[in-house]
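One structure below.
For this depiction, one protein chain was excluded, whereas all remaining protein chains were kept in their positions.
Right, chain A next:
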């Protein structure tokens, strides 16, 4: 009688902790976007939500003058950025420990996110990302595949988000 677009299999969704990465918040005025990009070895995207990656470094545009940069731990991006500071003033702040990252994947991941995220998560294109909320926590949601997401959560908000995710996962197990 009911035919919701739910696919229930043995593990409809996986929630995993991800290893820490280097995470930097870059703020720079549009005029100096290009030189910062050059220094970091990336063409910083200008559309909010767009991502680019080069080498191990990835940049996500979060606002007209705001980018989130990730790279493997130990990567030194501060020195090359500092080299252009005089001509391209900016702020590059280490926020590696501010957030923790969960990987959410599996066929029911869109339903999992839709439990507490008012945004149209299905409409986030694969390969882009969005800053949004999950219940009352601000999160950055990276869509790496059709059913593959990363969620950056401010550290102290993570237990609440995890507790909610666990409740929703139990719904999937119950099949309702």
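Here, a contact is a pair of C-beta atoms (placed from the backbone, for glycine too) under 8 Å apart; a residue touches a chain by one contact, two chains touch by 3 or more; residues count from 1.
Definition applied: contacts and distances are computed from a predicted model.
Peer 1: Match the chain absent from this complex view to the correct UniProt protein name in "Sarcosine oxidase subunit alpha", "Urea ABC transporter permease subunit UrtB", "N-acetyltransferase domain-containing protein" or "MoxR-like ATPase".
Peer 2: UniProt protein name of the non-displayed chain: "Sarcosine oxidase subunit alpha".
Peer 1: Consider the whole complex, including the chain that is not shown, and state which of A:55, A:72, A:89 or A:145 touches that chain.
Peer 2: Per the contact definition at the top, the residue touching the missing chain is A:89.
Peer 1: Taking the full complex into account, what residues of chain A touch the chain not shown?
Peer 2: 1-5, 20, 25, 27-29, 65, 89-99, 111, 114-120, 122-123, 135-137, 154-157, 159-160, 163-164, 167-168, 170-171, 173-176
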